[in-house]
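Working notes for the structure below.
FYI, not all chains are in this one, though none of them got moved.
Chain naming follows the written order as A and B, and within any one chain the residues start at number 1.
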């Protein structure tokens, strides 16, 4: 299609189109997402499940400080993949947006409204000059009017709703697994298991609870809940996905940074 | 006329003319429109019909979140093709514009007025520096003074009024079909059928209701109405356009992004 020299002409300018109508900076921001470890979201009848792969650079690093799952509001959780510092900005944006909604209307913000406010914010950084796009994808999951909702925001500022999805490294393989194994009638437990099995697909040596983050927002409590390592380990054992404890080696390619 | 090297000199600058008087960024934005799946608008004596081709990247994605038809006001619908996040900005602009008109004048905004407000907004992004053009085309259809009106906005900020038109992928073929088969005396049903047949022209294997979005604004109710999948399927069956249910394969070239 286009040669390398020609491509360079367009990807240097932040907010301009290439001759074939592409926005290279947005596409490169998507590459930044792929450089992050995988994050998975699953929607079930009983609620939404967020599950993330956390690579820790060193055993001395506090796992909790590698933030990939965030509570945006009581009833909304957000998982991210990609440029961590950018994710933090969007999470902060989402939290303020939730609070403002609560103050102004006296009720929790809708998950779809929240998602669209975030994507509108993201889009601005792809059209107006003087800044670069956000190098992060978010999975926003929560309960709205008693129904579980699960959204994705991508670096172009487009919102999508999903039954189950993966973002970040190995997205293709994980998504394929989700598509093959998704069960419309699964309960929350089923959702957790699907997420872990999908993550297991791209980790041949099994999974360690320390390198997994997991949270749910269920329909009954409408409350964001993080799973403990023990709870995750129990699931992994049940699913025969538990890897033996060993020296952790930080994955070079997909460590969050 | 101009060689490739020379062309590159002009298309990097956002808002400048080439020696032959063209605005390359605007032309590239039109390419962004062609990268989106097709959207069709048909005006009949009984109202306007909007019909869009929705490609879903994954069976787990919620079809409703791939937004290509939007209600701008009770009496106005908008179909888009091209860069989805950009479309959302213009839809928001159109909705606010409609509300302001209602508040200020106590009556629904005219479809033509609304269209021109939108195109004025688009034009600014093609002349003043610091931002890129919008990579999206809109079909704005509705009822004004009891008459159905159907407009197009293109990335240069020019408004056009149509009896029937297509934007996005395969625009040329679809438009040709519309020109050959448009009937000035068709009723709303006829309009819906024309739109589906035109879309069928470029989908040899038939159409699935899940990958089609359809809405009307009829003269009588002056109200935007979306068709259900069942309604669409019924039309497809009647028109012998119904494709067998199968694994959906996201079209690489024209998926909205």
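Everything that follows uses one rule, which is that a contact is a pair of C-beta atoms (placed from the backbone, for glycine too) under 8 Å apart; a residue touches a chain by one contact, two chains touch by 3 or more.
Treat the numbers as computed from the prediction; the structure is a model and nothing was measured.
Undergrad: What is the total copy count for the complex if 2 chains are drawn?
TA: 7
One rule holds for everything that comes next: only the chains that are shown with their structure count from here on.
Undergrad: Report the inter-chain centroid distance for subunit A and subunit B in whole angstrom, where each centroid is the mean of the CA atoms.
TA: 31
Undergrad: Quick one: in the complex, what on subunit B touches subunit A?
TA: 4, 7-8, 11-12, 14, 24-25, 28-35, 58-62, 64-66, 82-86, 88-89, 92, 125, 129-135, 256-257
Undergrad: Any idea which subunit A residues touch subunit B in the complex?
TA: So the residues of subunit A in touch with subunit B come to 6, 9-10, 13, 15-23, 116, 119-120, 122-123, 126-130, 151, 154, 156-165, 175, 178-179, 182.
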